[in-house]
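Worksheet: the structure to be examined is printed underneath.
Yeah, one chain of the complex is gone here, protein chain that is, but the others are all in their spots.
Presenting chain A:
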Amino acid sequence: MASSGSGYDLSSSTFSPDGRIFQVEYASKAVENAGTALGLKCSNGVVLCVEKPLLNKMLLPSSSRRIHTIDSHSGVAITGFVSDGRQMVNRAREECSNYEETYGTKIPSKVLGERLASYVHYFTLHGSLRPFGTSALVASYDPETKQHSLQMVEPSGVAYTYYGCAAGKGRQPARTELEKLDVHKPETSIDVREGVKQLARIIHLLHEEGKDKPFELEMSWVCEESNWEHKGVPRDYIKEAVEWAKKDIEEEEEFESDEDEEMED
């Protein structure tokens, strides 16, 4: 062995001497290289958004979807290994239909998140399995309590409930931008229409033209307007939001460069 402590990253069934499971950390790394996925809990619904890199000019834009409908009232956005994510989506669908079959009511958001996390976690326990290289953002509505919620399931098998969350390449700056929106305070909460614009702005802000690959924006929501069903955001509105976002970013840049000039004087 090259050095002390190495050799502990071969299996997720072994802890390293300082208490880490390297295979799970590597799985998280797989997500960090993928397109940014954002989720935002607004006053009247939840919005999901994924930056899907267009790897090939001949690709049909609507193929290889990152946002999937799980049940009438819930949807999942995935980023990382897309094929791993599809496996999670299938499982989430199974959990939903199983729950409704047994109990006669829709699965509560928290239970769906927890059950999906348990499934992901199982793959971090066995030497013969590989952890998921995917993060999943779950947006759902509970007709029983009339509450909507946003959760994120990570490769380690944890699930947290968020006001706003991000995964993928641009997650760090995206989180700072999401925090600036102050949606966790009731008095500064925004509606889904504003949320769509803000998420489009964050994605475009983080995207570096020329350096990053061209991408397609996938957006969906579970909100009052969609009758609390998981639906794709109308194409026209995404277009409108993107136009607004680009203009807003441009104006901000101009403002900043003006300020710089003033400083020089």
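Quick note on the criterion: a residue touches a chain if its C-beta (ideal position, glycine included) is under 8 Å from a C-beta of that chain, and two chains touch if they have at least 3 such contacts; residues count from 1.
As a convention for this text, contacts and distances are computed from a predicted model.
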Protein name, per the UniProt record, of whichever chain is missing from view ("Ribosome biogenesis regulatory protein", "Proteasome subunit beta", "KLTH0F16082p" or "Elongator complex protein 6"): "Proteasome subunit beta"
Selected from A:Ser6, A:Ser83, A:Thr105 or A:Thr188 as touching the chain missing from the view: A:Thr105
Missing-chain contacts mapped onto chain A: 102-105, 108, 110-111, 114, 144-145
